[in-house]
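Only one protein chain is missing from this complex, and each of the others stays in its spot.
Showing subunit A:
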Amino acid sequence: AGLILSRLSFGSSTETMLTVLVLASIVLLGIAPERSQAITIYTGWERHALVGSDVRLSCSFFSWRWISDDVTFSWTYRPDGSRDSISIFHYTGGEAYVDNKGPFRDRLEFVGNPGRRDGSILIKNLDFSDNGTFTCDAKNPPDIVGRPSSVRLLVFEKLPIQAGVITGAIIGVVLGLLVLIVVIYYLMRFLVARRVFSLNVSKHGKKKKEGSQQRQIKQTPPLPPTIVASDGQMPSYLPFKHPRGTSRCRPTSLLWTSWFLL
């Protein structure tokens, strides 16, 4: 403490602030777990399954303490429309005890890993009478204060289409195709423009006038003779209009019309 105090008197203001911060965080980290010691349990919200299939009900927890050897998991089941719940599974002292008298005898299996905070169970061969709420309660001594979490099981004859799956698929696919088409279009335009640019540069040494006319005649696709503006002027896509001074030709409008005229 004396060392710290001496540091405080001689050091700069930032050093002081840092020291205070470090001390405060140590104190808070030391205190905090003691106060927020509740264990939090996570299960799903709802599980959908088909008749005759198997379903895995997952349960895991978060605890500030290390996993003790006395960690316990217990599952209880409350059928739909009933107010009583029965216990169907208990794991304690390293041993799993499954239901051997109730509605799930011979159908319940422990598939969790307590060392990894996983207390999941597997129910096989579902039937419509298995509709109900399953509650998982986990305890990690000395961390025992917590709220059990419930998952609702719904058993269907035929799995219904979940809300919005088809809607989202339609919207996503069409918009994705649109983006793809636009990207491909601009990519091809860019590539062809680059190729024409390099051609332009390579023929720069030869007679410019004849060379440019020939090249542009080759590139223009055979146009039907009716495509001329009504006022007798040259349509803007013919490249002859461009001034002599430009060394780079503009194939973009060319491509645009040729693409849509074909």
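One rule holds in what follows: contacts are C-beta pairs under 8 Å (C-beta built on N, C-alpha and C of every residue); 3 or more make two chains touch, one makes a residue touch a chain; residues count from 1.
Going forward, contacts and distances are computed from a predicted model.
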Name check vs UniProt for the chain missing from the figure, options "Epithelial membrane protein 1", "DELLA protein", "Peptidase S24/S26A/S26B/S26C" or "Guanine nucleotide-binding protein G(I)/G(S)/G(T) subunit beta-3-like", returns "Epithelial membrane protein 1"
Missing-chain contact among A:L18, A:L50, A:L175 or A:L191 belongs to A:L175
Listed in rising order, the subunit A residues that touch the chain left out are 160-161, 163-171, 174-175, 229, 235-237, 253, 256-257, 260
